[in-house]
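Now for chain A:
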Amino acid sequence: MHDLTRRTLFAGAAAAGLLPTISRAQTTPAPKHGGTLNTILTPEPPILVLGVNNQGPTQLAAGKLFEGLLQYTFKLEPLPQLAKSWSLSDDKKTYTFKLQDNVKFHDGQPMTADDVIFSITKFHLELSPRARLIFSMIKEATSPDPHTVVLTLAQPFDPFLLMFDVTACAIVPRHIYAGTDYRTNPANQHPIGTGPFQFVEWQRGNFIRLKKFDQYWTAGEPYLDEIIYNIIPDSQSRALALETGKVQLTQANDIEPFDIPRFKAKPNLEVELHGWEYASQLSWIEINHRVKPLDDIRVRQAISHALDRNFILNKLWFGIGKVATGPIASTTRFYDPKVAKLQAYDPNKAKALLDAAGLKPNAKGVRFTIKQLALPYGEVWTRLSEYFRTALGHVGIEVVLETTDAGAWAKRIGDWDYETSTNFLSQFGDPTLGVERSYVSTNIKKITFTNTGGYTNPKVDDLFATARQSGDSAVRAKAFSDVQAILCDEVPQLWLMELAWPTIHEKKLHDVITTAMGPNAGFSGVWIG
Partner candidate 1 sequence: MKLFLRAYARNKGAIAGIIVVLLVCLIAALASWVFPYSPWDMQGAPFQPPGDPDLWLGSDSLGRDVAAGIAYGARVSLLIGAVSTAAALCLGVTLGAIAGYASGALDDAIMRFTEFFQTVPSFILAIVLVAIFSPSLGSIVSAIAVVSWPPVTRVVRAEFLSLRSREFVQAAEVLGHSHTTIIWREILPNALAPVIVLASLMVANAILLESGLSFLGLGDPNLISWGYMIGAGRSVIRLAWWMSVFPGLAIFLTVLALNLVGEGLGDALNPRLARRR
Partner candidate 2 sequence: MSLLSVQDLTIALPPGADRPHAVAGVSFTLDPGEVLCIVGESGSGKSLSAAAIMGLLPPVLRRERGTIEFEGRDLLALSQTEMRAFRGARLGMIFQEPMTALNPLMRVGDQIAEVLAVHNAGGARDRVPELLAAVNLPDPTRLARAWPHLLSGGQRQRVMIAMALALEPTLLIADEPTTALDVTTQMQILRLIKDIQQRRGMGVLFITHDFGVVAEIADRVAVMQEGRIVEAGGTTQVLDAPEHPYTRALIAAVPHRMAAHIPAEGRPVLEVVGVRKTFRRGAGLFGGGTTVHAVADADFVLRKGETLGLVGESGSGKSTLARCVVRLVQPDEGAIRFHDTNLARLDRRGWKPFRKRIQMVFQDPFASLNPRRRVSEIIADGPIAAGTPRIEALHRVGELLSLVQLDPSAADRFPHEFSGGQRQRIGIARALAMDPELLIADEPVSALDVSVQAQVLDLLEELRQRLGLTMLFITHDLRVAAQICSRIAVMQHGRIVEQGETAQVFNTPRHPYTQSLLDSIPGRSWASPVTSLSRAAGEGWGGGNVTTNTAQPHQVTNP
């Protein structure tokens, strides 16, 4: 049940028991104060201000320094953070946020509605392409009093409340950024936020040290004295650090999948796979529909049949994650398990489909040759491309691998200069936010993470448009179900897996993953006992 909007109407007034809560273990003893958390950050982020940089590592560390208005439960229901309550007008256009009292920035200045409005309508609007897309719908932003923010949209937008967590809209101090070049502001080297931890030092290539913010707005929190992000580029060194107890927490892709089973078996460690529901990353083989014969639906179906997704999940990712069933991840709102079904692994069927498409094997058994631009994000992705080559080889499709660096990869995808590639995208909780962009013809742009493959289906365009424009959940659910059915049949991209990123921590570290923000959360409630 993902009826977000209605539920939030009551949020401000509702008693605590009715509210979705942070999923804290109820049986553990009272939290203790003190201690240093050593963890890992990799690769080293360029900068620690969200908005100026939104890469994964930045989110991890800056999530402790900054906060958003909201956070979300594992089921993507909003929870208070800097906003203590919120409400939506009946025309579903006006959102009113009541802010927490006594919130201070790390430099001692109070945080007010001005900072929030600045962050939304100036800072992120300018810096973040993703925020720009949504926040540009805001017609008017006002603050009746220093602790109230009123945002009025031009039209109803159902997933609007999913845009207020720290990774999407961190609240930054207006008095520091207003009127400056946000990208080069000197404060970027010494970030100032409202988060439970404040920045202390950063030895490049070595570590980042954060310490407890004494004037944090929740009395008694945070519990930890310090968080140290060690920068360890080598995966084996990272695993070793966790093994030897030098770090107590790893997250995201710190630990390679093949090491997970080993750590699962350790009695002193806990492996948690949730906490990524907001991102819900889905991986797929990216297909350029401009390349023959990939524009042929039978060919795509054949390739889909040729891929053993269970092998990928179990042998490459060591069982971490789920086999994809369609364009929408099972943790994202409006996922419809009834229609989301992909082509089963069946090489013979694949060959038959290819034969039907008129692609007969030549003397060497090769039907056609395509290129695969491997995703340069680490070993497992290289392995995936190698698997893709082998699997397709078995049905007579020759795959030639190309490797490149992250920059050139992004550039080539953006320039449509590829035949096939590998990709994974976040869904941000709602298909309108994170799924639509990859399939609608209006978003065929020479920009990375748009519909770069060039898939066009007017019906799909219409269905996504309906879902976007409607404020009615039932209408949206119907549209998304229909779109899932069409996409699963036409396989514009070859979805592979719903990725899960294990968070591994020592058992004595408590309350680590409590929201859908996972390890990106502020950690104000994390304690060592």
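A word on the picks: all candidates are chains of the complex that A comes from, given by their letters.
Please note the rule applied: a contact is a pair of C-beta atoms (placed from the backbone, for glycine too) under 8 Å apart; a residue touches a chain by one contact, two chains touch by 3 or more; residues count from 1.
Predicted model only: the values in this text are computed from it and were never measured.
Within this complex, the numbered candidate that touches chain A among 1 or 2 is 1. By the touch rule above, chain A contacts candidate 1 in their complex via residues 235-236, 256, 258-259, 262, 315-316, 374, 379, 382-383, 385-387, 389-390, 393, 400-405, 408.
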